[in-house]
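The complex appears here minus one protein chain, its other protein chains still in place.
In this document, chain identifiers A and B correspond to the written order of the chains, with residue numbering beginning at 1 in each.
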Amino acid sequence: MSEPMLQVAGLRAGYAEATVIRGLDLAVGAGEVVVLIGPNGHGKTTLLRAISGIIRPAAGQVLLGGKDVTGWPAERIATGGLVHVPQGDGLFAEMTVEENLLMGAFPRSSWRSRRKELAGVYERFPVVAARAAQRGRTLSGGERRLVALGRALMRPSRIMLIDEPSLGLAPVAIDTVYEAIAELKASGATIVLVEENFTHIGGIADAVHVLETGTIVASGPYAELASDPAIVQTYLGSL
Amino acid sequence: MAATDLVGIAVTTIILGSIYGLVAIGMTLIYGTLRILDMSQGSMVMVGSFVGWGILVVAGLNPVIAIAAAFAATFVLGVLTQLVSVQPLMKRRNAIDFEMVTFITTFAVAMILTNVALELLGPQQRNVTPVISGGVNIYHGVNLPYQSMAMAIVSIALMAGLGIFLARTRWGMAIRAVAQDLDAARLMGVPVGKLYPLTMGLASALAGIAGVFLGGLYFAYPQAGDLPLLEALIVVIFGGLGSLPGTVYAAYAIGLIQATAEVLVGTTWSLPILYGVILLVLIIRPYGLLGKPSEARL
Partner (left out) sequence: MSALPNKAEPTPAPPAVMRSAVTLPAFPDMTPARWTVTSALVALAAGIPLVMTNQYALSVMVTTLILLVLNISWNFVLGVAGVWNFGQLAIYALGGYGAGIIMLHTTVSPWLAVLAGGVVGTLAAVLLAFPTLRLYGIYTSLLTFAFAVVIQYVIVNDGSGLTGGTFGLPIVKGLYSSLSLAASARAYYWTALAVVVASTIVLAAVGHSRLGIALRGVRDAPAYAAARGVSPMRYRVIAFAVSGFLAGIAGGLYVSYNQSISPSAMGLTPMSIDVTMLVIGGLGTATGPIIGTILLAIVQTSLVSHPGAELTILGIFLLVVVVFVPDGLAGLAARYWRRISAWAAEDDQSGEAAGPGEAAEIPEGSPDPNVA
């Protein structure tokens, strides 16, 4: 493998009250889908927020495509090709679906290219197209998630961080969401995905890391980790 | 009430409402985006009046230049105000007293601007040439000065322009996005470090343009912003902080109340009556007409 797309070294990050991520290393190669799993409150979301610059790392390094972006503000990292679909979607509640999608293409200054991407997303997600004029806050959970994914496709990305895409959705809706993610993988996207357990990631994970109290405690291919009763018992309570 | 009174009230309502709207909508834009109540907006009106006086009277140039110059000057001042009095505090934006702190720092800017004007230009009231002179008799005895008409038209045009800017353009949408979800907006690549000063510059520039017209109606002097500030505050309380439509409705509602009160009980009592109405509104609706207790705005 050549230069990894994302490299995290010795990362420490957290909030005023407490350090959450305590010395974490991670490498994601181009075209890879890496899944982080771990129980509630062990810092998965915090890790993604530190990588994308929403919170400032206290120590360590984040390299994006070989370039050191540690301490950059989120908007600069975003413009540099990182797309982060936050936990809970981060839709703009009072904006329409179409406006939300257009915001996804904010770094594209040409109106024409934003419209072109919009048409592409509508084609990919007809459900989203049908809701174009509806306000973010009035969407159902499944629709919101698809809009958030669609918005992530509105600009070119080198890597995508997706935080718990299955959160709060009914099984049917989860299937739809994961189909979309599988398509992304098939098109060669580099993805870091966060989930709480192994349930949905079988088909897509190239590598899995288990996160506990702010560090990675186990890593390996999906098949290996998911079938290791010790891992499942110790870190995730049960299957 | 005679028919002339009614026509008079209608005309005054439109004129007052438009100008109140123009000053207040900037405050709303700033509150919606940055969660601060910008007390320096009144001084921007004052600066606009003085720029109008400088260009129209001292330099003898034409009104379009005066408006453009007022826009430019107050835009720059607004940007500077943000950088000096708000940006250093942004890291405390989640503290419970953030609104209070910025209320005071922008108030300090107002104090500085007013008193720099006092020191440089003296306390005297300067006549500003009306942008357009003359007037038209629109109904038996109801005279409508062109200045007022121009002021109403320009204000309405600017408010509509602001609405379109926010609804349709890339940067306008970015302002709304930041108002609704700061982190998500940053993840979209919106440079908030630039957006905040620009928003305050834009809002201040609207107040500055209002100042050119108000200077023509009244005078340019260092305290010329005090009353417009108070009126804008009343409008934004009435409409609900951070609600743009609420601000526009409130501006005309306040204009109507004031115009009616002036006809019925005279100019002197219109402000106290207005205050009484505001009290009632807030007792019934603590967050103003269209304000919301929590997040989502603009």
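Simple rule for what comes next: a contact is a pair of C-beta atoms (placed from the backbone, for glycine too) under 8 Å apart; a residue touches a chain by one contact, two chains touch by 3 or more.
Predicted model, so just to flag it, every value in this text is computed and none were measured.
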Only these shown chains touch the missing one, namely B
Contact with the hidden chain, among B:I9, B:I67, B:V109 or B:L144, goes to B:V109
Kindly state which of the options B:A3, B:A59 or B:L279 is in contact with the chain not pictured.
-> B:L279
Absent chain, residues of chain B that touch it | 37, 84-85, 88-89, 92, 96-97, 99-101, 103-105, 107-112, 114-120, 222-223, 226, 230, 233-234, 236-237, 241, 268, 271-272, 275, 278-279, 282-283, 286-288, 293
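Just so it is clear, only the chains that are shown with their structure count from here on.
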With chain centres taken as the means of their Cα atoms, state the distance from chain A to chain B in Å.
-> 42
Show which residues of chain A lie in contact with chain B when the two form their complex.
-> 52-54, 73-76, 78-79, 83-84, 86, 90-95, 99, 102-104, 106-107, 109, 111, 114, 137, 151, 155
The answer for chain B against chain A in the complex is residues 170, 173-174, 176-177, 180-181, 183-193, 295-298
